[in-house]
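Every protein chain but one is kept in place in this view of the complex.
Chain naming follows the written order as A and B, and within any one chain the residues start at number 1.
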Amino acid sequence: MQTEDYSGRYVEVDGLVKWFGNDRAVDDISFSVPRGKFLTLLGPSGCGKTTTLMSIAGLHGIDAGTIRVGGITYTSTAEGIFLPPEKRDIGMVFQSYAIWPHMTVAENVAYPLEIRKAAPNEIRERVAEVLRLVGLTELTNKLATQLSGGQQQRTALARAIVSRPRLLLFDEPLSNLDLKLREQMRVELKRIQHEVGITSIYVTHDQAEALVMSDEIVVMSKGRIEQKGGPHEIYTRPVNAYVSNFIGTANLLKGRVVQVTAPGRGEVELTEGATPIRLPCLLGEGIMAGQQAVISVRPENVQASRDSGGRAPIEGEVLQVIFLGNCIDCRVRWGEFEWKVLAHPRAELRTGEKIYLRFDPEYTLAVQP
Amino acid sequence: MSVQTIPTAVTDAPLSGRWRSLVTQESVAILIVSMIVAAAVLLPLFTLVISSFQVLDAGGFDTTWGLDNYRALFTDRIIPKAFVNTLLISTGSTVLAAFLGISLAWINARTNCPWRDRLEPYNLIPFFLSPFVGAIAWHNLASPDIGLINIWSRDYLGVSDHLINVDNIYGVIWVTGIFFSPLMYLFVVGSLRRMDPALEDSARTAGAGLLRTTFTVTLPLVAPGILSGAIIVFVTSAGEFGVPFKLSAPYGWETLTTQIFSKAVGDDANHYLGAAMSMALGAITAFFIYIQQRHIAPRSFTTVTGKGFRPNVLDLGRWRWVAFGYNIAFILVAVALPILCLLVVSVHPVWQGKIIPSAMTFHNYEKTLFFWQQDSITAATNGIYNSFILAFAGATIAMVLSLVVSHMIHRTKGFGARLLDFLCVVPIGFPGIVLAMGVLVTYIKTPIYATLWIILLGYITRFFPYGQRNVSSVMLAISEELDQSSRMAGASWFTTLRRITIPLLKPGIFAGWVLLFIIFLRELSISIILYTSGTETLSVGVYYLVNFENEPLTAALSIAQTVVLLLCVIVFRRVAGREALTA
Partner (left out) sequence: MLSRKPTNKVIAATAIALLATASSTGAASLTPQEQKLVEGAKKEGAVTILNPIFSDRTGRRLAEAFIRHYDLGSDFKFNNLRKGTGQTVAQVRQEIVANKFTVDILLVSAPGFFDEAAKRGAFEALDSGYWKNHAELTEKAGQYANYPYVVVPFAYSFQPIWNSSCDGMSNFSAKNYDDVVKPELKGKTIASDLTKSFTYTNTSISLQENGVLKLNELWDKLKATDPLVEFRTEPKMQMVISCQRPLDMWNLSGRVYQNVLKQPDLAKVLKIGRYTEGQVMLGNQAAVIKGAPHPNAAKLLIEFMLSKDGTDIFVEGEAMYSFMKGYRPPPEIVPYVFDVEKTKLLGLKDWVAAAKLAKPIRDDWQARFQ
């Protein structure tokens, strides 16, 4: 066990680069994970998140960079170090679960302990404990081929944690489950991870999953990191249009920063839509006076009403009204632009009517394009 | 729960230094296997290339460097004609095999032909038998003067001369085409069965009838499979030795393989010229195989998913009995007729073209099989014994090699894997007789010369790609993540192989083993170059009887070989199941 305290940066990934042919799949990625925390790599397919995960697992090599876990260097191109995957003490849950069909649930779960040459009664105890944790005790001796998708998933999880590894890696483990099961498993997974307290890195393209489960999210695109931060921060303070759009939904309009009124606050002029209007807003990091920016307003932060008085609002026409049960998804046309608005379920909106939109400066963001 | 009682997998300090990280179990194994495969495959070819540039002088012992061998390819009286004959035979066989294979596959996979499931195993039988034996049988059936069919047509139908004649190039095409039609069948039937019915359904909903759909959707989708099969049949026909040796060479139509054979060990043996011819033949076949592997096989349009498909079945109405009749006719003509003919010939002491019930005896079987008897023929009895040993040992070694090589190709990345993949396809492109010449010249100075070992080496070199492709196709169907999760759980590369990969591959491994067993048991082209007294194989025994004894003895040993092969087919079907022979 390590004597030095790496708890703040238990997993350290530094300057990771991986080429596939001419394609720079991972382009200089750096991040760290504190001990016991849950980090998600989030992005669409092809963004490099799975490649990063595989590199940490040691299932393939890298072209540049360093990967350290708990003070031990797993991979370092500078020092010429590459620890093979079976020596990395990592528990991994694969997208397809990878449950071995020729073994029972118990045999699958016991495998890592057998490799580590644990005593048979230790193995039995540990396996039983872990199966209880994931809720599969009745299926202990069932053959793997007889399990449902959800049950295989839990078996995979049990197998990953049974040897108390230093690190847990998840490769989109919920993407093959149906919606209800997915929502249920998200919460389960998080609970179990919290209970066993193993540092975890999770890969997904589902932003809702990321928001529910993570302590920290790393949003990736085309091999690079767009933004790192906690769920709330990422959601409310996206740094650019991409992150805005990827997490939740956002209305994104082109605009220009007219002036900076205070640190982090300013005024923008919208260059898209029916008329060029000016709105007070928050300025994202690195946004300066005079530059082109993207104005991001979440649908739930657009106030829509039939009342035209008060602060100078935007006048638009209701295009579509979709009743979603707990809210109304309303589309409003404003010139060439179509606003997405989430309105209260009892708002009276009718297609074709004029509607007035108002904005709260605290929730109007100017971000990098 | 005390964590300390179970050691973590990270026990040592990490390996430092670049070269230490290269020396893993996996990389050492890859290196060793690659060297073995490279030595086995590349050395003989290399020797052949060198030999082809050595020109034999008049005395017959010394050589000089030169291009005369290649010049002779064009100037010799026979070689260019042999080349043309080879092309004709290959093309003809491919066309015939394609016609038979595709029609039978379609009937089996897409129509309501009665009992089509029961018929299928019989459609495949010709693939497992020896084409050389097939040629012998057809010679006895349809040779102009002594063929049974011609004799009957003369006696009962009043035909004046002969009805059919297989002792020519058409006979070679006929026999080769029939014996390779199962290859085509397998390529096509697999494609047809795995096709997603939605592809055709969408054509049907757009208004196309079933027949139109077949021609505009189904067949084009199967086209890559057909093309792959055609190339394999073409190449295999070009490398076939036994059939032209029996049916066409004696009557004036030589082929490249029979010429290579006579140049290798014929009267004025000049194996350097044989090497040049081998290079020419090998270059052509290798080219076709390359095209097939790189450009056609990957373009498979059908997807393999876990969902079971119920493909669309065409209702033939009354015509389904015609289809049934066609299938039965194929089985009768391709399988039953030749075997019956051989049986009849084998029980006569001397064959004069007439069935003489009073003269019938099993004495020929005693002479060829009963090695304890005084008057048994050693070449024949040795043949059975040696072939079994070679088949058992060879299939086992080849499967072990296939397993390791497949694992390396599909589970590792990088240059080594691609090199191995390429090395594994190379032997398919060279006919057995060519490879055997290379093996002979390479290893003649080593202790394995004139022993069973050199024959074993020839077999494994030539045929282990077949085992490897079998294992590969099963391995591809098994997710890579199953191996990866074992690695993540802490198992070394070797432990993963032992506990996860091999148990999951067991059905494919066994299927490959039986396939190789059958191929080795009936092999002729390699054995005939490498054998000596005491190391004759079963097919060499038949060849010996053809050369030095008479038709009935040849027929007896041929029947014995056929019976053994048929038994193997039954075992194969039992164990491997229906989908095992995926091409």
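Criterion: contacts are C-beta pairs under 8 Å (C-beta built on N, C-alpha and C of every residue); 3 or more make two chains touch, one makes a residue touch a chain.
Remember, it's a predicted structure, so these values are computed and weren't measured experimentally.
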**OP:** For the chain that's been dropped from view, list the shown partners it touches.
**Re:** B
Original post:
Who touches the missing chain here, B:S202, B:Q352 or B:T396?
Top reply: B:Q352
Original post:
If the hidden chain were put back, which of B:T75, B:S160, B:T205 or B:S533 would touch it?
Top reply: B:S533
**OP:** Please give every residue of chain B in contact with the chain that is not shown.
**Re:** 59-61, 77-78, 143-146, 250-252, 262, 264-269, 271, 349-353, 374-379, 440, 444-445, 449-450, 532-534, 544, 546-551
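One rule holds for everything that comes next: only the chains that are shown with their structure count from here on.
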Subject >> chain A and chain B: spacing of chain centres that average the CA atoms, whole Å >> reply: 53
**OP:** Show which residues of chain B lie in contact with chain A when the two form their complex.
**Re:** 1, 3, 5-12, 14-18, 21, 24, 413, 479, 481-482, 484-493, 495, 499-500, 503-504
Original post:
Within the complex, which stretch of chain A touches chain B?
Top reply: 57, 59-60, 72-74, 79-92, 94-96, 98, 100-102, 111-113, 115-119, 122, 125-126, 129, 156, 159-160, 163-166, 169
